[in-house]
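The other protein chains are all here in position, but one chain of the complex has been omitted.
Order of writing sets the chain letters: A, B, C, D and E. Residues in each chain are counted from 1.
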Amino acid sequence: MELASKKISDLVVGDRVDCFFIVKRVDLKTTNSNDKKYLDFIFGDKTGEISGKLWEVPAAMETMFKESDLVKARGTVTSFMNSNQFKIDRIRLSSEEDGVDPEDFVETAPLKNTFMLDEIRKFILSIRDEDIRRVVEAAVEEKVDKIMYYPAAKRNHHAIRSGLLYHVLTMLKLGQQIAGIYTTVNTDLLYAGIILHDLEKMNEMESSELGIVSEYTIEGNLLGHISLGVKNVDRICDRLGTPDEKRMLLEHMILSHHYEPEYGSPVKPMFLEAELLHHIDMIDARVFDFNLAVRDLEPGTLSESIFSLDRRRIYNPKL
Amino acid sequence: MELASKKISDLVVGDRVDCFFIVKRVDLKTTNSNDKKYLDFIFGDKTGEISGKLWEVPAAMETMFKESDLVKARGTVTSFMNSNQFKIDRIRLSSEEDGVDPEDFVETAPLKNTFMLDEIRKFILSIRDEDIRRVVEAAVEEKVDKIMYYPAAKRNHHAIRSGLLYHVLTMLKLGQQIAGIYTTVNTDLLYAGIILHDLEKMNEMESSELGIVSEYTIEGNLLGHISLGVKNVDRICDRLGTPDEKRMLLEHMILSHHYEPEYGSPVKPMFLEAELLHHIDMIDARVFDFNLAVRDLEPGTLSESIFSLDRRRIYNPKL
Amino acid sequence: MELASKKISDLVVGDRVDCFFIVKRVDLKTTNSNDKKYLDFIFGDKTGEISGKLWEVPAAMETMFKESDLVKARGTVTSFMNSNQFKIDRIRLSSEEDGVDPEDFVETAPLKNTFMLDEIRKFILSIRDEDIRRVVEAAVEEKVDKIMYYPAAKRNHHAIRSGLLYHVLTMLKLGQQIAGIYTTVNTDLLYAGIILHDLEKMNEMESSELGIVSEYTIEGNLLGHISLGVKNVDRICDRLGTPDEKRMLLEHMILSHHYEPEYGSPVKPMFLEAELLHHIDMIDARVFDFNLAVRDLEPGTLSESIFSLDRRRIYNPKL
Amino acid sequence: MELASKKISDLVVGDRVDCFFIVKRVDLKTTNSNDKKYLDFIFGDKTGEISGKLWEVPAAMETMFKESDLVKARGTVTSFMNSNQFKIDRIRLSSEEDGVDPEDFVETAPLKNTFMLDEIRKFILSIRDEDIRRVVEAAVEEKVDKIMYYPAAKRNHHAIRSGLLYHVLTMLKLGQQIAGIYTTVNTDLLYAGIILHDLEKMNEMESSELGIVSEYTIEGNLLGHISLGVKNVDRICDRLGTPDEKRMLLEHMILSHHYEPEYGSPVKPMFLEAELLHHIDMIDARVFDFNLAVRDLEPGTLSESIFSLDRRRIYNPKL
Amino acid sequence: MELASKKISDLVVGDRVDCFFIVKRVDLKTTNSNDKKYLDFIFGDKTGEISGKLWEVPAAMETMFKESDLVKARGTVTSFMNSNQFKIDRIRLSSEEDGVDPEDFVETAPLKNTFMLDEIRKFILSIRDEDIRRVVEAAVEEKVDKIMYYPAAKRNHHAIRSGLLYHVLTMLKLGQQIAGIYTTVNTDLLYAGIILHDLEKMNEMESSELGIVSEYTIEGNLLGHISLGVKNVDRICDRLGTPDEKRMLLEHMILSHHYEPEYGSPVKPMFLEAELLHHIDMIDARVFDFNLAVRDLEPGTLSESIFSLDRRRIYNPKL
Partner (left out) sequence: MELASKKISDLVVGDRVDCFFIVKRVDLKTTNSNDKKYLDFIFGDKTGEISGKLWEVPAAMETMFKESDLVKARGTVTSFMNSNQFKIDRIRLSSEEDGVDPEDFVETAPLKNTFMLDEIRKFILSIRDEDIRRVVEAAVEEKVDKIMYYPAAKRNHHAIRSGLLYHVLTMLKLGQQIAGIYTTVNTDLLYAGIILHDLEKMNEMESSELGIVSEYTIEGNLLGHISLGVKNVDRICDRLGTPDEKRMLLEHMILSHHYEPEYGSPVKPMFLEAELLHHIDMIDARVFDFNLAVRDLEPGTLSESIFSLDRRRIYNPKL
């Protein structure tokens, strides 16, 4: 007999349920006290994450699961170290007959990826300078498959399926509004900077098609997405014969968009659009993280200290 | 015979001219070599500043001039330490017959102050929460005379006549656009924060009606505009009986808007609108300073290192 | 049959005892391995703290205990992760028949609170400037109930019952001696600064009447005791019509007493008494923490690294 | 005919006077415009310093003057770069017939050096631990000549004749009072630390008998007074056979008394008396510098930014 | 029957083996769940470290083992928290009949200590300045017993038996090569600095003859090896009558060799050989740590973040 199913954010201690989860991490471990093997999971769905434990592991199951798998698990919700934990009784890989779609179990951008790509392409078409437009176009189109599902980060802001598209599109809208207020802004440069600035995150991190990042790549560690981005724009400019001044401006925007050296920018922004790119990036990241921080927070209460927000505790106002 | 007149930014070494200037600073000094007294001026007009020297000072003139006076000066442009200098032959206070308006000789916000105040009042009226609206209204109306001409700073961004109004209005427009993109933003809080955040600069600095700041006040030095702002909102809330939660939110926004402790904020932003207030403030300040930096800069060249922009040199792109 | 009773600092592994403890924290948890509920306590008495575990929890007991309760517990002392732990066999709330006073089980200032208050009032009376004296008087008298038991901190220095009174009184004595040596010190300002500087800790933190702080308040998090203190003095000055100069001096002392921006002071001390206030505060805090650090330390040995003392290890000299 | 004489702090632009000054610095220079040699002085007396220029230099006078000389100069007070300057008409070395004492022209500690030394010796005698007392005694007595006139610094706090004696004695008084309040303080250690902490400044800096420091010594630059102090105590302890524990405690106090590594302390204080030594040193230095800062400051006004006080501007309260 | 024996780096989960280990740490603890005592070990051999647990502890065994003991243990390799763990079935102290040498179970410098000492003595003999040579000779010879086995650190670089000798000798070779390239280098100073710089680590840390450091000494904590080094050279120079200049140069090199104040150097290098000493020390430490980091690292993969290398992850190139 099937038990009730729940979303992770609805689980409470004592629940006994049948749930579909995405495996976000899995390790085979051995207990300290009696040398028994067990499987240590992190499960996720659209609403959050929970740790899961399978204490009796049949040999056949030891290597059955891997990251980004969709599984069906039966078990009980317990409490460990002030967090919920899922004690697994049974678990199996989801199959087609289940009629469930893995994408329904990962957090995804609130707009459809095809729609977002179309919108971004419209912004590209609005770039009047042909040299700049062609560079941006080439940079997007050469990654058009991966961009459909890539998140913008491993953790923190926009670490969701199609998060990169969503981050870029929202920044473009913001850039458009800012340029409406400050008339000296060159939107060709600004839009180009926004679209190019994080594209090489697709080579800096390994993501499954569910938008789950398992690891940074070697190249991501040794060079970083900023240097990768400069190199890639350079290669495209070589191919397209982009004039030197424009190439330099585009590369400077990528190079300086983290602003502080200790966050990876070897130079600080030296023209207006580079400066704005940095602030627009910050705003979009911070709005995402603040919204996430208060999502499950009672009005009138404070969150725990949040690492990605400078270890601040966030308050949900009673208004 | 009247000589030609020029704006400061048009003066070149060798010019001999009759000009109206605003006195931005004046000191009576004695030369080193021969014990003669001379007057050492900084003159300004809408286009910039120039140092001026009157080498022969009649006794009657020793105390004739003071800051914010409009004067008429005849003299020659020389070069000293790589900067232009104005060697004065004759100088007198401007009188009504000259038919010139001091306000035409100071840099002023590009919008009329009465128009800006009206626009800000419209934003105030759009605040739906009556408690918050009344606090903001009271804070603005009690300073409605001084706000017409106050700059937003002694130096750097918005250090121009009516600069404070202009800074606030531009930030409000920006806030409006941002709230159009991020639907979780509470515009009541955000508009209130924007309008209140710098109002006590009017007690932190002494400004003439031409928007020229001579000095920070004692209170400005010992308490700073952030603490003055919190105290003032507190006093208004006491008077209006504003509920505690709302009072706390407004005060937190003022307190946290500089973000970093070393820039005067003892707490960092702890809710979304406080965070956005900081970024909007930064953007408006930086756009102002970047525009100023490239105003007289040949495309394709770099400025000197600019103190208010983290000592960066700014580039004027050739596009 | 009653077992022997011991103070926490006297407990050694293997002891089986009956003890009275104050509950400093209690959580209902579930074990990892077998889903059983247990109660996880931190117990305290005058001599220290110990972790306590009740492994079998009758349903009726699940919510029986809360912070600041006095309980009687029987159990055995074990060792876990190099610390002592109290394994509870039985536990109940203390009742009147036990004839024990909760205050005997919390660390308390070494002087009686009524005596300390009297002493502080004498210092207030010694303030010759009537304006300043009336502000200080009002600030103390409006909190005269809570000040009897409030600690001066949640952790670290003076985190004991009536710790705030004790901190203030000791600082006053120190201030008096310093003023005896340096004749330019204005004791009116210095005593006022000492008495006012931490009063708003009573609104920054929630404390039970036993002087145990459970949490910082929302206001404490969003504004901090320094801004709360400035606001409160401002309100009192409004009421009493205190002259502006004196109000400003008092507020500056509160604002600057942590000295460093990153510790919450937006301005640094700008007159002598503000500077001295900071050093006197530091000395009194540090003496407390050093004494605490060596209390149970063998002469000739080093403590562990202590967070509140800049992570230093403290040495107990062999003299 | 003799002109009027004035103290430096009383000189105003236009004065024509005959004054005695101490030479604090003198350089022979050549003018830019006409290759003439001139003498560039800094003069001092008990009330301050003033720059002096002798524009016509007879060959015989080129090397006549050196630091710490007492001179008699006739001249006029002019203004240069917002400071007063003394234009010299005539100048000569002071001779015995003048009947003036150089010591009357340098700032000196407010107590007599012989009295201060006696007082310090009484503190030494009050040290009960014989080992410690003998080390301190030896360290003072071996420098008993130089300590009579040495300042405690080249600039800033206690940079006056006998400033070191005065600094030490005031700190001892302060230490005595603090120990009266905190009963766990070991006064043997504290007094020893206070007396020993800066003694090697007498080898770190070169001072004339007027207490004017011309330069740091090579050893002062390469090792610093803290390491010199440790070495010297070590040498004395070797000679006296001081037990290891006590030697270590004394050396640790010297080593840690600047607290921060970037101010020269490789270790932070690790016992109470070392911690207190640091704070007492800070208080005595800061009181000196605050008093100096307000000496010539109108009540209700702010000083310029003062380097030795963390670049703060200091306020002189109107009370 | 004897089981197979393995080196620690070869152990895999599931192995059941008989091994000799060095005890690097041992604690008697009590289990949380059932109050049973157990022994918690860290075992080591030439190839690495592993945690060991003896769950049933006969009373006689409770205090049988101590650090640096060689033991024979039978047990099974399990996994706990992603690390291997050794579950002990039997354990005993190694005896002579085992015919095993403790030194074969600790990591040791790759060169024989007697050889290294000989080489260092040759470098000493090559110092032409007799004063300097005699100081260095005395400093080495007075510690000639301990230097044979001391490591250069408790953790990190050269934390192996005779690691100090090895560190010094390798640095000397490096210094020799550098002096061959830069002809202005004074090898007398450089060799002296290299040999003297870390000698007092032998008083800063307690090491067994196996080169295992259990703890820093009290003196090591309160004074540090840099100050200890300066004092010791000072004492030797007193005895030998070394000229002041040379004594100062040697002491300055010791004092400045960590370069940064926050790493314990109160002064920065002020002559060439002191500067080089710092860099040579850095290179030798870093090469050691990089080699260690890649020792067990698959080419083409990254290590975990390594504390002693500024928390960097290290890459093992595929070449």
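Operating definition for what follows: a residue touches a chain if its C-beta (ideal position, glycine included) is under 8 Å from a C-beta of that chain, and two chains touch if they have at least 3 such contacts.
All figures in this text were calculated on a predicted structure; none of them were measured in a lab.
Interchain touches from the omitted chain, evaluated on the whole complex, reach A, B, D, E. Touch with the chain omitted from the figure is made, among A:17, A:57 or A:248, by A:248.
If you put the hidden chain back, the residue from D:27, D:97 or D:298 that touches it is D:27. Contacts to the hidden chain, counted on chain A, fall at residues 218-219, 221-224, 226-227, 230-231, 234-235, 238, 244, 248-249, 251-252, 255, 260-262, 264-267, 270.
Contact between chain B and the absent chain runs through residues 13, 53, 76, 78-80, 82, 85, 87, 300-302, 313, 315.
Residue-level contact of chain E with the missing chain is found at 129, 170, 173-174, 177-178, 180-182, 184-186, 188-189, 245-246, 249, 268-272, 275-276, 279, 282-283, 286-287, 290-291, 294, 300, 302, 310, 312-319.
One rule holds in what follows: only the chains that are shown with their structure count from here on.
The chains in contact with chain C and with chain D alike are B, E. Identification of common neighbours of chain A and chain C yields B, E. If you lay the C-alpha trace of chain D over that of chain E, the rotation comes to 180 degrees, to the nearest 5. For chain C, residues that reach two or more other chains under the stated contact definition are 218, 221-222, 249, 270, 300, 302, 313, 315.
Interchain contacts give a graph that is no line, ring or star and is not complete, per the touch definition above.
Checking each pair of chains for touch leaves A-B, A-C, A-E, B-C, B-D, C-D, C-E, D-E.
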